[in-house]
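Everything below concerns the one structure shown next.
Note that one protein chain is taken out, while the other chains of the complex remain in position.
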Amino acid sequence: MKILVINPNTTRSMTEKIGAAARAVAAAGTIVDAVNPSQGPASIEGPYDEAFCLPGLLECLLQGAGAGYDGFVVACFDDPGLAACRSAVAAPVVGICEAAMHVASLIAGSFSVVTTLPRAVPVIEELALRYGMERRLRRVRAADIPVLALEEPGSAAAATVQAEVERAVREDGCDAVILGCAGMADLTTRLTAATGVPVLDGVAAAIKLVEGLVGLGLGSSKVGGYAWPIAKAYAGTLAGFAPAPRG
Amino acid sequence: MKILVINPNTTRSMTEKIGAAARAVAAAGTIVDAVNPSQGPASIEGPYDEAFCLPGLLECLLQGAGAGYDGFVVACFDDPGLAACRSAVAAPVVGICEAAMHVASLIAGSFSVVTTLPRAVPVIEELALRYGMERRLRRVRAADIPVLALEEPGSAAAATVQAEVERAVREDGCDAVILGCAGMADLTTRLTAATGVPVLDGVAAAIKLVEGLVGLGLGSSKVGGYAWPIAKAYAGTLAGFAPAPRG
Amino acid sequence: MKILVINPNTTRSMTEKIGAAARAVAAAGTIVDAVNPSQGPASIEGPYDEAFCLPGLLECLLQGAGAGYDGFVVACFDDPGLAACRSAVAAPVVGICEAAMHVASLIAGSFSVVTTLPRAVPVIEELALRYGMERRLRRVRAADIPVLALEEPGSAAAATVQAEVERAVREDGCDAVILGCAGMADLTTRLTAATGVPVLDGVAAAIKLVEGLVGLGLGSSKVGGYAWPIAKAYAGTLAGFAPAPRG
Amino acid sequence: MKILVINPNTTRSMTEKIGAAARAVAAAGTIVDAVNPSQGPASIEGPYDEAFCLPGLLECLLQGAGAGYDGFVVACFDDPGLAACRSAVAAPVVGICEAAMHVASLIAGSFSVVTTLPRAVPVIEELALRYGMERRLRRVRAADIPVLALEEPGSAAAATVQAEVERAVREDGCDAVILGCAGMADLTTRLTAATGVPVLDGVAAAIKLVEGLVGLGLGSSKVGGYAWPIAKAYAGTLAGFAPAPRG
Amino acid sequence: MKILVINPNTTRSMTEKIGAAARAVAAAGTIVDAVNPSQGPASIEGPYDEAFCLPGLLECLLQGAGAGYDGFVVACFDDPGLAACRSAVAAPVVGICEAAMHVASLIAGSFSVVTTLPRAVPVIEELALRYGMERRLRRVRAADIPVLALEEPGSAAAATVQAEVERAVREDGCDAVILGCAGMADLTTRLTAATGVPVLDGVAAAIKLVEGLVGLGLGSSKVGGYAWPIAKAYAGTLAGFAPAPRG
Partner (left out) sequence: MKILVINPNTTRSMTEKIGAAARAVAAAGTIVDAVNPSQGPASIEGPYDEAFCLPGLLECLLQGAGAGYDGFVVACFDDPGLAACRSAVAAPVVGICEAAMHVASLIAGSFSVVTTLPRAVPVIEELALRYGMERRLRRVRAADIPVLALEEPGSAAAATVQAEVERAVREDGCDAVILGCAGMADLTTRLTAATGVPVLDGVAAAIKLVEGLVGLGLGSSKVGGYAWPIAKAYAGTLAGFAPAPRG
């Protein structure tokens, strides 16, 4: 089985960290590749960046589908473009926020999320509602660090995240904590040990869910909201993305 | 007051119809211009098209902000990129689905939506949930016509829409009907007369809400989810959209 | 266009303040009159007062309809009698709580409300639920001042409200603040400046929504919950309010 | 124990039927009196009538409190003025819609409501939401008969109600049916026998709940939304209802 | 009327306290007996204990049905096995958590619950959701005492509960407090006096609801989820519980 993990921002070091986190949990027979687009934002911090990561994300996805990957992970905690991705390919596509929330709900009655910036809080709250996790979600907390601070060696970012995770455990009455940024994927083991509650990362969770879906022979339903795009013209620089007629 | 109505698809005839519908309800002192992007999909039918309309939509928006428009309408019933638009400019931005739903809730206890294609149904249901309108929404109905069929002179599309609106009134127990596509903006008067219940179009509703917001001196809150984009590099063909440092 | 703003309590000074706030945002061609009943409570502080403001409110409304007003605002933040008003006239009727909440939802992901007395908190929470705004509403806060304290020149009431608004911004994670009493309508500009987040008043918001509805040619749907009252006898002192046969 | 059942409309024959239904289930030591106001609508069919029943309803209530009744039932299925009533007296006050829904939820997983007119449907749906019963409520059905048709000897109204109850059992997947009008209180036994599912009436249910509350020594909490009205002036014909200072 | 109160744990002293609380509020003609199983856990602290109380609970129930009791109370605040009990007998069965919540909702707009151990918090939150009380429930608080500490003469448990109830009143904005353990049934009078808000116990509330249901001639609907068990074989030590064929 071959899974493609797409980091929808263009920061190579983050892609590598995400790839390592994914490979660390992949099953024996699973090949994991991690890529990022060549166009778009260096980090995704809010809905404006999210809008501009989509062409690059979908380009990676379509190339991956052409190269025969069996499943895909969208590795940004805002779960950008999930419905578009699901409509564009036959293989399963899983976002890391939804993955973390679904997995957390199997082992814990409630959870909090610790993310990077305050502006991500409403995005994650809305995702929780979309996924039916609004009653499980105790609180979304922002550690108040830029996304790329997590990439700087020697920065205090990891310690800041840990402090916020510990506050969540102390104050929120939550049974688990989800790390709300793909760039935190390397912190789960340390934080689980430090807090005594399960601390989950969405990249790892998404790999296991995609492995599961592939194992079950399941891809996105082509009835309803994830139906194949309808063939039509796209104008201008995006013309290459225009959906072709099917069959 | 100058309002820019942005049709996020590239079909010029639809932009003109939308512009006419907007001008038909605009107040005496309001100038309404209607534009569409030069790049992107010819129609927006599902989440894949929606993803690819965003660069063009935001380009129109940023140009409009530069040209001094006081407020903006995003004239596609999927309300694409609303949060991104609100974060990108200081002026108010209103989507036509949210406009129609909020306005309907002021005059009717419940409503149904009649849209084009079945694949739009889950999109609109999710928007209703996001806007808190899930209990008002009796049902989303698809007339099962392509978006651009509404642009073809002499097509049966308008009659098909009317038949579905009449079914909604008969079967759904709804007190109003919302037309779920910007391309239906010219049908409200006829359908209100035909059914005896208020039939609403989102383009007209959005114009009045933007006029109201401008009159109140309100733009999107820059605290929280619509905060200004953070300055950073965008790679590749999207580099021109990279947020500049502020202040 | 002529809009009648009805203050459902009998305190004349408050009516004048409300009228001024309404006229301050009305469009060029809009005439705004503000009235209050000659019977009923001097202020509306809780459901008992609310029950007794209704005959006077409806009397003002019916007189206004007879005098040809194009739309109506009910200017008490408990939105008393809204459904009764909508059923009684053909013109649109908007309450100031619903107006503020709908407008706030167009510019902010979330909001808190600052009202007068603790007993108003459950009333406003229930209205938020009715309007589908329960997920946007971070918290209803009571400044713990009587409604009419806002009418006393030189009182500390405005400062107390400001302190509570500042607490809301600091503690609630809200992106906007709504002032939850018609008597606070003169404070928005100062408080927006003081806090840096949009501070909204329902009177102004309602004027713009009524202007919009009138501009769209919309009144309450006469199908469903706002259908015309059925002709019947009313006994005793209320006999004059008995619905007449229609047509 | 003395319970006062208040029919908030002015139709004496309906008051008598309600009183009989109440007495039929009252415990050995319970005295039940049934009254109706001398002012207000002859029947309550929609929010306009509901607004005008409130002064008469509260007058009956306050007289009853003066006469030493231990508890009160508001016997109109719209549950008019419940919060006002609870704030006005120390004794418990129960509405017949809430009574029927709470009682039904103790014996059935779900229920439908059969009421009189279509315009009552949204009222009852909103009450269900307020009471937390929106997930139990399968459907509100209107038999499409005027309230007072139930008072006419030899009318077809009862048969029409029965037909609708039978449709509810067949089509709604409900485990119980609630009769949604005080004027149907005499039909439960016959309809339970006819359908094989429990058919509940709110008048009887409310009597038992008030008996229970009195037996528990409970009245409305005077903290929060049901706090005593604040002393103030009421102008005009309603002056006699002005809350007096307490203690 | 004969009501059987079943304490589903095996601690006799607690059964006696529960019986006394039940008899203290029972109507003149009501005979109340309180029993507990001879098998199962000494206290119910979490879902594991809850699973193992069910055979004993159902044994008591079936014996009670055989002995002609008219109604049943399940006297553990986790409301264990309620649906099973309702399906097993024709008479009404009420749990003490649901009883307390429904009764509280008739006299208070909101309530908090004070229970024993933190692990009971999610159980009670889920019950509130099931009963539609999630919006009334301000907070579930754990006094952090073992269930049986309430049975030890001279223990500090009652004082600890009182302190937590007082915190609830001060901090939660609740209008009433529910004691979330059958073992607290003797504390309501003292705590109501101490706090000035209604403090409710589920045992007493359940007695009055069962009296009401019996008085109304209502038992669980045998259509839907509480239908009679289907006859079948039960293997092993549970064989005696196998449902017999009906009629």
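A few notes on this one:
In order of appearance the chains are A, B, C, D and E, and numbering begins at 1 in each one.
By definition in this document, a contact is a pair of C-beta atoms (placed from the backbone, for glycine too) under 8 Å apart; a residue touches a chain by one contact, two chains touch by 3 or more.
Everything numeric in this text was worked out from a predicted model, so none of it was measured.
Displayed chains that the missing chain touches over the full complex: A, B, D, E (touch as defined at the top). Checked against the hidden chain, the listed residues A:I31, A:I107 or A:A156 yield one contact partner: A:I107. The hidden chain makes contact, of the residues A:P118, A:P146 or A:G219, with A:G219.
Interface residues of chain D with the unshown chain, by the touch rule above, are 109-110, 135, 173, 175. Residues of chain A in contact with the chain left out of this view: 25, 27-29, 86, 92, 94, 98, 102-103, 105-110, 131-136, 169, 173-176, 196-198, 200, 204-205, 208-209, 211-213, 215-216, 218-221, 223-226. Counting the whole complex, the residues of chain E in touch with the unshown chain are 10, 37-43, 45-52, 54-56, 58, 81, 83-84, 86-88, 118-119, 121-123, 126, 129-130, 146, 224-227, 229-230, 232-238, 241-243.
Going forward, only the chains that are shown with their structure count from here on.
Rotation angle, chain A onto chain E, C-alpha superposition: 120 degrees, expressed as a multiple of 5.
With centres taken as mean Cα positions, chain C sits 28 Å from chain B.
Between chain A and chain D, the centres computed from C-alpha atoms are 52 Å apart. Taken residue by residue, chain E touches two or more other chains at 109-110, 134-135, 173, 175, whereas all remaining positions touch fewer. Chain contact topology: the protein chains form a pattern that is neither a line, a ring, a star nor a complete graph.
In summary, the structure contains touching chain pairs A-B, A-C, A-E, B-C, B-D, C-D, C-E, D-E.
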